[in-house]
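Note that this complex is displayed minus one protein chain, with the remaining chains in position.
First chain written, first letter: the chains are A, B and C, and each begins at residue 1.
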Amino acid sequence: MIHAMVMTGPKQPLKLRQFSEPALEPGAVLLQTLGSEVCGTDVHLWHGQLAGVPYPIIPGHVSVGRVAAIGGAAADVDGQPLTLGQVVTFLDVYGSCGRCWYCTVAHATTRCPQRKVYGITLSADDGLLGGWGEYIYLRPGVHIMALPDGLPWETFLAAGCGLPTALHAVTLAEIQFGDTVVVQGSGPVGLSAAILAQLRGAGRLIVIGGPELRLDMARALGADAVINIGTTDEATRHAQVRELTGGRGADITIEATGVASAVPEGMRLTRDAGRYVVVGQYTNAGAVPFNPHLDLNQKHLDIRGCWGSDVGHVYRSLQVLARYHTQFPWAQFISERYALSHAQQALEDVAAQRVVKALILP
Amino acid sequence: MIHAMVMTGPKQPLKLRQFSEPALEPGAVLLQTLGSEVCGTDVHLWHGQLAGVPYPIIPGHVSVGRVAAIGGAAADVDGQPLTLGQVVTFLDVYGSCGRCWYCTVAHATTRCPQRKVYGITLSADDGLLGGWGEYIYLRPGVHIMALPDGLPWETFLAAGCGLPTALHAVTLAEIQFGDTVVVQGSGPVGLSAAILAQLRGAGRLIVIGGPELRLDMARALGADAVINIGTTDEATRHAQVRELTGGRGADITIEATGVASAVPEGMRLTRDAGRYVVVGQYTNAGAVPFNPHLDLNQKHLDIRGCWGSDVGHVYRSLQVLARYHTQFPWAQFISERYALSHAQQALEDVAAQRVVKALILP
Amino acid sequence: MIHAMVMTGPKQPLKLRQFSEPALEPGAVLLQTLGSEVCGTDVHLWHGQLAGVPYPIIPGHVSVGRVAAIGGAAADVDGQPLTLGQVVTFLDVYGSCGRCWYCTVAHATTRCPQRKVYGITLSADDGLLGGWGEYIYLRPGVHIMALPDGLPWETFLAAGCGLPTALHAVTLAEIQFGDTVVVQGSGPVGLSAAILAQLRGAGRLIVIGGPELRLDMARALGADAVINIGTTDEATRHAQVRELTGGRGADITIEATGVASAVPEGMRLTRDAGRYVVVGQYTNAGAVPFNPHLDLNQKHLDIRGCWGSDVGHVYRSLQVLARYHTQFPWAQFISERYALSHAQQALEDVAAQRVVKALILP
Partner (left out) sequence: MIHAMVMTGPKQPLKLRQFSEPALEPGAVLLQTLGSEVCGTDVHLWHGQLAGVPYPIIPGHVSVGRVAAIGGAAADVDGQPLTLGQVVTFLDVYGSCGRCWYCTVAHATTRCPQRKVYGITLSADDGLLGGWGEYIYLRPGVHIMALPDGLPWETFLAAGCGLPTALHAVTLAEIQFGDTVVVQGSGPVGLSAAILAQLRGAGRLIVIGGPELRLDMARALGADAVINIGTTDEATRHAQVRELTGGRGADITIEATGVASAVPEGMRLTRDAGRYVVVGQYTNAGAVPFNPHLDLNQKHLDIRGCWGSDVGHVYRSLQVLARYHTQFPWAQFISERYALSHAQQALEDVAAQRVVKALILP
């Protein structure tokens, strides 16, 4: 029998459930889970803040495992055949149809209505379709990626889904060499964005966030200045950013907070003709006022919203990690490791921001 | 003596003032005014809604004239020497320094702090620096452009500053072939944007605006559908746009209204992963609420604010007009022509939206 | 029995072959062919100039048909269910895997190694997989598109594969309002590029090509100037383009000739810091000399090669045709219609450039 941790509904305690070993369809792959991350999305799932979730679910949308069984043959994104025992990861999103208008005309695959997400929009009643279990069942067509040589799998999980999400956002940010970049938020997305900004040649990096545990991490990874939201108000933060930028404001601002009021604040932190990427508004935190004349039009602001990541973002994250993980402290994002049976504690520690990143090691 | 109409201050009646003939500096040019437009900005000036205006001013920032005198030698943007009697226009903005950070590093010349604008930020006490007069004094360095052969100068004024402003916005909109484009606003900027959308190969064009006089013009220039803001509420407009777009919303929305609440409405009219250009928020019309999760992040919206135009926008407007003015009814934008002495009436007719476009013919 | 015209090998006469009515897999669709185009690629196929062609083939990669049978259920790209009797077209390319590195990371689906092309890389031994037959078998997954209301299907075929190919090229060309555009080549791709350049707001359009039959069409669709390659040499063409562009050269040049020497010529026709799109080098016509310093580096040229089209290009072509086909003479591209039994004559007429566009009407 295989054990997995199941979230039966919003605000319900997680339960350990037993599953029988699945039979493999052609092209399916069974992974023995090495580890799976706990991220803010799991807290949202537990708080019932996401729509369309088919509880019960097995949480865990970014995971690493060892290939335990293959349904005939399967290959990774590079076209290489998978082998038993190989350590791989996979894109949580699968089933993007490749045929609908969003996939083929708009080239916006993250808006494909057919897409399903491991650990989020697949039910535990349909199998081992999330990472917080001893095994994960990868349906045919799941995008599987080998971990590059020399990249420890724990480091990949330490970066977690925050890295491809940040990579999506920083790509849209179109940072130019020497730009001053402000990152709003010091959670896993914000911290990875702060690293990636340096891998776009940012000239000055300012991280606005909290608590101190996370700001220390921001300093350690290279932030030139750090502003604690717990001890400042908007006016002070605005003044500090202007002070650091010769009065002009940030060339590029990246929002990764989840707090609605951070968005109009971010517009104001950005310079005239600058660019603002909003990636952190993953759940509905209500409406906020902004001034279209002052905050957008007069300053020629370019604002880009984004969400989630596609195969390319995860593939590129792997390449970036493989080459730069010794230069930047992604591995240190892991504050705590938990056994499968302690998943409830992991969830609560992340909810309370007592840790930067928590891992489940089944 | 030379006559020009002077706006002495906000809400003051215009006054006809006499000026002596100016001596020309080297490189300066004296134009005998053929015509000058009256635009919404002139109404804003008269209502005192713009900051930093050095009243008294001679309004009129888009004008056409005949070269009456040249201070030595001067050339147009193409490098061709000017000749006496030639019919030319010029960019109202001049004095962008070409040396500051905005000009040289950010390449955002419309944000250069040195820029001055004929008819807006130059004082009548300093000379004939606006179009509502018998002559206009072009200081050395003003960007002068010859009117292309075959383009009637009245047609150029009919398009007025709305055309280069719209061209700026439509360029930023990055319309793709076959896109559905919604234009919010049916004033001179909105109408020119509606024409230009067709000159980017839009597949469907929807204009939202009013009053009927302007919507008739929108229909005449090619709009596939027209929605009257006077007889609809936001929910109805939203439903109509969804109906026309297979439920998805506009690929591209361009705002040209000046009404703050149009901006969050426009976000919602645009499809997931679409683009929204906000060009109409020229004056401060207050704050409005929007929902960062629903209106921006979840839908992967790309929002771009812009304002004004540069040499390239006006130069390109001239090329577009020269080639397409017989195909689209720019010339019909002119509702009324006024003698210099009737400028006050022109201003009031534009303020009341009794006309689409008014010209002063000194 | 179903009749289709088969190309058994390079330079062999076409043969009419009989096929039995196919059984439909789930998701497959049988089309009763209304018409199919004859294009330059078919000539290349007949001359044996393309690699990897699995002769015997049924040529015809752009076709329109009436839905005659559906294997269960099938939908078009917009997600609408297909109905019997409906008039549709489909993308010739199918089978792009959506999983390989080119599909998911590079987002270059036209380079997917799994892609197959109706009428080109599918064998007649495997079924009715080309357009020159009474019926066409659309395998599950083929991208089907309904013809928009009001668009005559013959007009769609008149534009043929030249239109989406040109749309691909003109999209890459990033024409700005008022640009001078030179199109090299006056075949179906060149002529559609010339139309599309006007639907990007080109300020001046110059077509270089021949013979006179095609240049007349170029004039009719709006070319401001036409240069006959049969009566000019490179130096003359260069001088004429410079003359028409104030000495600067074209802002944008689009190559659609198939002649290798046209490529370095096109580099020289383009202005400094201009852009050059090469779409016509579909077969290997040998090497040509160019000067990297003069032709590329010193002039800051931007050169983009492209080939073929994807779903989006065809979908957008349909939108553009539906809205603008009464404004531009695509329908007149058809010089001749041929019964299925006269396909050999059609092929020879296209090879000899006796026609602009030939249709097979089975």
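Note that contacts are C-beta pairs under 8 Å (C-beta built on N, C-alpha and C of every residue); 3 or more make two chains touch, one makes a residue touch a chain.
Computed from a predicted structure; not experimentally measured.
Undergrad: From the list A:Glu21, A:Asp78, A:Asp125 or A:Glu243, pick the residue that touches the absent chain.
TA: Once the missing chain is taken into account, the touching residue is A:Asp78.
Undergrad: Tell me which residue among B:Pro13, B:Gly79, B:Gly150 or B:Gly230 touches the hidden chain in the full complex.
TA: Once the missing chain is taken into account, the touching residue is B:Gly79.
Undergrad: Which residue, B:Tyr55, B:Trp101 or B:Trp153, contacts the hidden chain when the whole complex is considered?
TA: Of these options, the touching residue for the absent chain is B:Trp101.
Undergrad: So one chain is hidden, and I want to know which residue out of C:Arg219, C:Arg248 or C:His342 touches that hidden chain in the complete assembly.
TA: C:Arg248
Undergrad: Who touches the missing chain here, A:Gln114, A:Gln319 or A:Ser341?
TA: Only one listed residue reaches the unshown chain, and that is A:Gln319.
Undergrad: List the chain A residues touching the unshown chain?
TA: Per the touch rule, chain A residues meeting the hidden chain are 78, 167, 170-171, 176-179, 196, 198-204, 224, 246, 315-320, 322-324.
Undergrad: Which chain B residues touch the hidden chain?
TA: 77-79, 96, 98-101, 104-107, 141, 143, 310-312, 315-316
Undergrad: Could I get the residues of chain C that touch the absent chain, sorted low to high?
TA: Contacting residues on chain C, toward the hidden partner: 101-102, 106, 108, 110-111, 248, 251, 260, 263, 271-273, 278-294, 296-307.
Just so it is clear, only the chains that are shown with their structure count from here on.
Undergrad: Report the inter-centroid distance (CA atoms only) between chain A and chain C in whole Å.
TA: 42
Undergrad: Could you grab the centroid distance between chain A and chain B? Build each centroid from C-alpha atoms only and quote it in angstrom.
TA: From the centre of chain A to the centre of chain B is 43 Å.
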